[in-house]
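All protein chains but one are shown in place.
Going in written order, the chains are labelled A, B and C, and every chain counts its residues from 1.
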Amino acid sequence: MTLATSAARQPSPPARRRINFSALGPLLALALLIVIGMLLNPNFLSYGNLTNVLARSAFIGIIAVGMTFVITSGGLDLSVGSMAAFIAGTMIIVMNLLVPSLGASWLVVLCGLGTGLLLGALAGAVNGLLVTVGRIEAFIVTLGTMGIFRSLVTWLADGGTLSLDFTVREIYRPFYYGGIFGVAWPIIVFAIVAIIGEIVMRKTPFGRHCAAIGSNEQVARYSAVRVDLVRLSTYVLLGVLVGIATIMYVPRLGSASSSTGVLWELEAIAAVIIGGTVLKGGFGRVWGTVVGVLILSFIGNLLNLAALVSPYLNGAIQGVIIILAVMLQRERSAAK
Amino acid sequence: MTLATSAARQPSPPARRRINFSALGPLLALALLIVIGMLLNPNFLSYGNLTNVLARSAFIGIIAVGMTFVITSGGLDLSVGSMAAFIAGTMIIVMNLLVPSLGASWLVVLCGLGTGLLLGALAGAVNGLLVTVGRIEAFIVTLGTMGIFRSLVTWLADGGTLSLDFTVREIYRPFYYGGIFGVAWPIIVFAIVAIIGEIVMRKTPFGRHCAAIGSNEQVARYSAVRVDLVRLSTYVLLGVLVGIATIMYVPRLGSASSSTGVLWELEAIAAVIIGGTVLKGGFGRVWGTVVGVLILSFIGNLLNLAALVSPYLNGAIQGVIIILAVMLQRERSAAK
Amino acid sequence: MGVAVSEGRLTSPVLSAEKVSKSFGPVQVLFHIDFELRPGEVHALIGENGAGKSTLMKTLSGYERPTGGRILLDGQEVQFVSGADAEDRGVVLIHQEFNLADQLSVEANIFLGREPRRGPFLDSSRMREEARALLAELETNVDPQTRVMHLPVSDKQMVEIAKALSRKARVLIMDEPTAVLTANESRTLFRQIERLKREGVAILYTSHKLEEVKEIADVVTVLRDGHHVVTAPTSELSVDDMARHMVGRELVDLYPEKAPQPAAETVLEVSGFSVLRYAEDVSFTLKRGEILGFAGLVGSGRTELMEGLVGLRPAHGEVKVHGEVVHIRSPKDAERRGVAYLTEDRKGRGLILNQEMRPNLTLFGLDRFCNIFIDRRREEEALDQATQRFDIRAPHRRIHVGHLSGGNQQKLLLAKTMVVEPDIVIIDEPTRGIDIGTKQQIYNFVEDLARQGKSCILVSSEMAEIIGLCHRVVVMRSGRVMGELSAGDINENNIVRHAMGLSHNGGGRHDARH
Partner (left out) sequence: NAQESATIGVSIPAATHGWTGGVNYHAQHAIDRLKAAYDNLEFVLATAGSPSEQVSDLEDMMATRNIDALVILPFESDPLTGPVKRVADEGKFVTVVDRGLAQDGIENLYVAGDNPGFGRVAGEYFRERMIDGGKIVVLRGIPTTIDNERVQAFEEAIDGSGIEIIGMEHGNWNRDDAFEVMQDFLSRFPEIDAVWASDDDMAMGVLEAVRQAGREGEMFIVGGAGMKQVIKGVMDGDETIPVNVLYPPAMIGTAIELTALRYVGQVPVEGRYILASPLITQENAEQYYYPDSPF
């Protein structure tokens, strides 16, 4: 007694196209920034400047790639900046301690690298365990560990600055300033991390599970996704990436103090959101994050390129551009 | 005919009890802190110390009450600290400008207050409009305006500190330092704001609508809730409350600078979450926020009252206590 | 009536329940249920809304732990740790509520948690192929790449089914799979069920469409108030028997007397109305005391048209309420004009699942419950009235709406819409997932409204509902009105012809079933 026939429905094409357009958003904003940069200063696209900007965006960039996974799965990590400072401080202490016995050698640097990665994984695991096993809001957990890591590095440095032994620094220096084929190492590492991140997000079960958990934890759990494990992994992954970022950071400045990495968390999260990842979880894209990081870096660079206004207003211009960049991308997608 | 209709009429005891217990969490943490405080220092519960702690928590407290509404309806506001600094700066400038024409009088102070409230409402409206009409993520909008407000105040102060005219200051001073029946004004205002906030959240359509929007925007829309209007209102409300907080803040030190209100946003959000409001929206309680604010204030007070360890580690202890406080509340509710 | 195990069920049960009980806190939902499921058999579980069907199914498939009794798999006692654990052992459940991650694609959802891999990577091409094949078997045109949130409910249901089929079940449990499907889609599903049955899969199935049960089930088990009532071969039970067992009393005619012919007064006049991308140039009128049906195939744009009318979608055209031209830009405007819309998507758009019944009931038209503050007492009274009037059955009144049984959610949604006492009520698929007894109550309720001089637009894909209730019927196809039927012309044949777009070119081939 019901309607017996049903017209064949076609899959709706507009939905598809819409995604593509909104995806173009951040890229468009980036392109616009680059054009403005070129107009402001002919040196903007010079090899030197590009290398500088890309290399320095590598720290936040590497961290933001990890943050993309955490946010996609519905989490958050406010502790990354402090964590980086803490890892940098500990790495320096370990390397300095090893110099007397091992001499200033590659071995010392290697031990430093190991320390960085290990600590990153550990710190990430602490956050992850408190969130998953402890069942505490990620915001609170990482706000807490943010304070803890920051305090620890201040305490380790006795309120001052921890400096890497000068001879070790010379060995370690090429990690930031060197490169191959004229491409600086941080850029290479960032690119590798970003590409792997993008592949993991799109092509592996892990990435898919992150999105599923962020979208609907209950569904993920019902579908045999090991929710806690995946969630824990995102934090550990982020921790390791903070470790890698710190490994690139230490040779740049050769020191760590309580002001190291301040506000990196905000920058990393902002990059992720600008890139189109949803803050509440469920959808994330690594390449968007990369674009977001570049947008933020180029804004800073642009402000140095042309002394347009009082430096006091830099923050305001930055704010306006961030809002505009995202608005641009929203408008485009709304238009479709 | 079924287990239902009659049973439906009595409130079931188990559900009730569970809610009560989880609700007790933050209160318990607060009680514990107070006991520890009493053990550490007999002055902890002295009238003077309590007045100090409560009065200074009033700024964050008043803001956090507004933040509860924003977060409950699924939003976020990172700009409140900068907004407070900007409002404080403008209020001071306005009052100083009026002194020559009006003389140092109550009238000047009143104009200052008006400026504060108006600016707060405006600033909140800017955030709210960008979020609702502009359809930009609240995180991005308020990250942007955070930079903008902060820059503006730095620029207004020419990098330095804006100081209120000394004679006006004397008239204005009782706003922070005065009180009635031995209760300081900031405490009274905070209490009033909190009580009204709690009533609005629980007893008015506005509060209901906030929770509905935060839970499921679609359902709210289909239920004739004017989603954009409500959302906009939460930001304006928060702006006005930031204005009120600033009105209480200015007479305290009589100055504003670029360092005013730094990190207030984080503290306010943390208080809200510690109080049991859900970061992703849908459920909020104002009294929990008040408890959260008090917890945070007492932690800071305790650390100053008892020099337990290296001051470098204060941040770490703070972090641990925050995590423990929330864990306590989660454990209790899980146990039931 | 005791348990009537019939002869002819020779194979031993693959999954069975022994004295299974289930309580949520102090509320007992299932009482000592005995139950057997055999390979190659389609077993239907029927009962009123809230009888415990979904709960029993979840208990059998590991999503809920029984609080008493045992569950046996192949004669061995098992304790499933989780739904996933049960799935690993071949017991798969299709949930009543959708169990899909909205932001993920169809394909990602189908394979979620069991993705085929090639090395460390997802085997995308295989997934795409298999997803396509599964969906093709179900004869849906869903693109595996679309995100689930863009899908209509019936397609979501098909994706759920595809997901379950992909799990290679030995026992397939389906909780009201056909509630949101069209007859055609249901038919495809039944073909799949036949196939699985031949392959020896045991199938447990529930539906409120008793004809359907009669048609495809081999055995029927009836639950009432959490108690086992009867188990019998379908051949031994007529549809009326089933209904009688479910409700515990004799059911009179399903459809009430038609309300008296509407007055001449036109309360709503819509002309040249279009909703962006979904409906074009729609015109119709509604009279006082009239029940106007909207029929059409799924996707014909009825829902969108109605959403456009109440300001939920961008739309343009002329709308007159009580003769006055109005511009309705939001549901609030509509409500002020006395127009209310009841959505077809109760979970996504109708109810806030993590809140209690009271705030849900009063959310729409909350201003009726407050002077300055919300009057809690008045709300509680309204809830009392609503539970009575709509027979909403909840274990206790502070239950989260998400924990209500599907049918009771639907009733609550109806109650919520009626809180504003609209003059013109638009109800979209009001009886989805509603048991036969309650359906009758709802029909009576709608007739009553008409008798009281209210007007009602009924959008429904249940042809019988439209025919049984409506004074007049508008038939839509692809966003356009194809025709209007009144009084004596309202019959299945006419509706189908219009819905298929055959009326203009003088018939042609229509409905092969009749």
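Annotations for the structure displayed:
Simple rule for what comes next: a residue touches a chain if its C-beta (ideal position, glycine included) is under 8 Å from a C-beta of that chain, and two chains touch if they have at least 3 such contacts.
Everything numeric here is computed off the predicted structure, so don't read it as measured data.
In the full assembly, the chain not pictured is in contact with A, B, by the touch criterion defined above. Across B:T154, B:T234, B:T277 or B:Q318, the single residue that touches the chain missing here is B:T154. For subunit B, the list of residues touching the undisplayed chain reads 41, 43, 46, 48-49, 52, 56, 154, 157-161, 163, 177, 252-253, 255, 257-260, 262, 300-301, 304-305, 307, 311-312, 314.
Even with one chain removed from view, subunit A keeps its contact list with that chain: residues 41, 43-44, 46, 48-49, 52, 56, 59, 154, 157-161, 163, 169, 173, 249, 252-255, 257-260, 262-263, 300-301, 304-305, 307, 310-312, 314.
We take it that only the chains that are shown with their structure count from here on.
Inter-chain centre distance (subunit A to subunit C, centres taken as mean C-alpha positions): 45 Å. Taking each chain's centre as the average of its CA atoms, subunit A and subunit B sit 30 Å apart. Contacts with at least two other chains are made by no residue of subunit C.
Not a single residue in subunit A touches at least two other chains. For subunit A in complex with subunit B, the residues that touch the partner chain are 130, 134-137, 139-141, 143-148, 150-152, 154-155, 158-159, 266, 269-270, 273-274, 279-280, 310, 312-320, 322-323, 326-327, 330, 334.
Every residue of subunit A that touches subunit C in the complex is listed here, in rising order: 1-12, 14-16, 199, 203-205, 208-209, 211-212, 214-216, 218-225, 278, 282-283.
Only residues 25-29, 48, 50, 225-226, 248, 312, 330-332, 334-335, 341, 343, 348-355, 359, 363-367, 370, 372-374, 384, 387-388, 391-399, 416 of subunit C touch subunit B when the two sit together in their complex.
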